[in-house]
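Only a single protein chain was left out; the remaining protein chains are all shown in position.
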Amino acid sequence: MATDTSTSTKFDVRDAEAEEKVEARVGLRYTLSQVRRDPTALAGLFIIGLTTTVALIAFVDSTVFEQLSKIGFFANLGVEKYWLAKTFWYSPVHEPAGAEILRPPFGLTNELYPNRPGTLDHPLGTDHRGRDVLSRLFYGTQIAITVGIVSTGIAMILGTLVGAVAGYYGGWVDDALMRAAETLFAIPFLVLVIAFMTAFGRNLMFAMIGVGIATIPTFARLIRSRVLSVREEDFIEAARAAGVRDRNIILRHVVPNSFAPVLVQATLQVGINILIIAGLSFLGYGAQPPTPSWGQMLSSSRNYMLPNPWFSIWPGVAILVTVVGFNLLGDGLRDALDPRINN
Amino acid sequence: MSEPLLTVENLQTQFFTEEGVVRAVDGISFEVNEGEIVGLVGESGAGKSVATSSIMRLVENPGEVVGGTVRYRDEVLVGFEEGPDGERRRSPEMLSEAEMRTRIRGREIAIIFQDPMESLNPVFKVGDQLREFIEINREVSKAEAREIAVDMLREVGIPEPEERYDDYPHQFSGGMRQRVLIAMALACEPNLIIADEPTTALDVTVEGQILDLVRDLQAKYGTSFIWVTHDMGVVAEICDRVNVMYLGEIVEQAEVDDLFYDTKHPYTEALLRSIPRPDQTVEELNPIEGVMPEAINPPPGCRFHTRCPDAREVCRRAHPAYQDVTGDEPPHRVSCVKYEDVGYEDSDPLETAATGAFGGGLVEARGESDE
Partner (left out) sequence: MSRAVARHDEEQVDYGETILSVEGLTKHFSQGSGLLSSIFPKPKVKAVDDVSFDIKKGETLGLVGESGCGKSTLARTVLRLLEPTDGAVYFKGENLAELSGEAVRNHRKDMQMIFQDPQSSLDPRMKVGPIVEEPMKAHGLYEGEREERARELLEKVGLDPHHYNRYPHQFSGGQRQRVNLARALAVNPDFIVCDEPTSALDASIQAQVLNTMRDLQREFGLTYLFISHDLSVIRHISDRVAVMYLGQLVELAETDELFENPQHPYTDALLQSIPVPDPRAEGRRGVLEGDVPSPIDPPSGCRFRTRCPKLIVPAEYDLTDAEWANVRRFVRAVDRRTFEASTGRAIRAEFFADAEPRGDAAAVVDESIEAILEDDWDRAAALLTESFAENSVCAEEKPAYHVEPEYGRGEHFAACHLHRTKRAD
């Protein structure tokens, strides 16, 4: 009905003015313009932007400055680890164990019954060792964002490759690849990741790799189902009839046209993986103390839940907000990329 | 001539989209007499389907019937009146949605769609769908309804109707499914059937079977039809009178023979000249140049002037009146300034896609430019 009138995208061959009115409804710019119209997606984008910025600053302040301070030129300038924090915020203090942590400038507070939140010095209070919760959350952001993106990236790239090849060729290739993926899927997720880390090492890197590998089937199945329908489109056959090689058909036609749901899933998956790796850290299989990670903060707070619930609540809120941010953007992208809605 | 069965006057339907108001149907008028097959013909985007769903009041958001009258016998299906502040509002005579559902749709006016697969629910047996429809609309018992359903299936030429009753839609061929829909449409013995491109999805031999069937059934039951199609061949084959639509308007209305042999509107004429013939060899086709503009921003004056081979300056300014040009009964109505006294004869020819230098639709070939 409504399409009856809109299907004939109008313009006269020689009508130069009408030409400019026809909007291109594909490509990055169009997708962004669609996202911009969607308030929830914008909220998601804002949250992700904020957390990413925080993560970048934290990364620069800790890792980058630590490396730079080893170079004479920068050391002479006074560059050192936590330079920004020291200048504008708190000074680090050496723990007896030798690890650096951030502390308020005015010494330790009561370790077992830390401050209530809301003081000027510690807006979110301090933890059981008197460490400032806000600063630990701040530096924990980079871990959350990194693990989310890296683990999803691994899953997305490998999953897309596996799924696209399986879907395009079909037959025994499909059978072999997809049965393998399903085998992976059949093992309980956490058991798989924990077994992987037990075998290779209990640190963040293997947590990311493990979670990435364990989520390959999600992406492989998703893109395969899209490829199966894209493969039947006439333009694929047209490319074959034109003599285009299979490899180029997959890369230039099949994957780009199957990618929209993968992108949506990837955005959602970043949030999920942040949650999973926080969970692993909670279990002791992720970031090791004293590295400030949200999951590990949650883990160490659990003994103090009654006397000081804030200690658990703040990392929980940080995880929640970040995950919700990715979910909102994912939903917004789903709408923006959905061809049915566009038409 | 007796009172027409259905009268459509100045019907207007608009779609309120983000880009603006689409005037999909813009003031069409026609009537359907008892036992008559009236064609509604036009290219895609002309507004044929919107017109029929407006008559049935089945236009969905963001579309809305915004003006005009549709009268079925004594019932007002669509009616508007002036409110106290001069705004247009629904007239109190207009049937309520519930009345449309219980009294009109299915019982008095039935509709057959183009795609029979979409109109049948794939998870229910064909016979049961037909039976349920009869049960609801004719207030008969289940057993009676079943009997009527089997009879109807036989009537529309379904082989082994008793056995096929228990089949699912996917077990039927396209032509058979369309027969089932015709059975469903006929089941409540309506006075008017709106057929929306019912044979477009079918093969030519099956289309022939269906057209034959419709003609037989029409002779038997005296049902009137509004036959929506884009195929001039089908029009010639089955219609008594024809309305030609272009961009939301009816541009010509005539008896089928007059439409083909005494064509008045340049669009109809161009359309007839552009189709290849199965019964004779045509060396060169004469296409209509250009593309139908969008209804969101129709050309001023006559809507066809941008593609019209006879377009003159005046066509851009004057919106042609839709009027009878022969004075005979039944009337032959045309909407073209040629038949008006607005100075067409003295107007300068207009440079359009059709009249300009770009004849033939192909930019002049310039020899061996490649290799």
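Letters A and B mark the chains as written, and numbering starts fresh at 1 in each.
One rule holds in what follows: a residue touches a chain if its C-beta (ideal position, glycine included) is under 8 Å from a C-beta of that chain, and two chains touch if they have at least 3 such contacts.
For clarity, every value in this text was computed on a predicted model and none was experimentally measured.
> From the list B:125, B:154 or B:316, pick the residue that touches the absent chain.
Selected residue, touching the omitted chain: B:154.
> Who touches the missing chain here, B:61, B:141 or B:281?
Once the missing chain is taken into account, the touching residue is B:281.
> When the complex is taken as a whole, what residues of chain B touch the one chain not shown?
Given the touch definition above, chain B has residues 43-44, 154, 157, 159-163, 173, 175-176, 203-213, 230-237, 256-257, 259-261, 270-272, 274-279, 281-282, 284-289, 291-292, 360-363, 365, 367-371 touching the missing chain.
> Going by the touch rule given at the top, which residues of chain A touch the chain that is not shown?
7-11, 13-14, 19, 22-27, 170-171, 175, 233-235, 237-245, 248, 252-253, 256-257, 339
In the analysis below, only the chains that are shown with their structure count from here on.
> Taking each chain's centre as the mean of its CA atoms, how far is chain A from chain B in angstrom?
53
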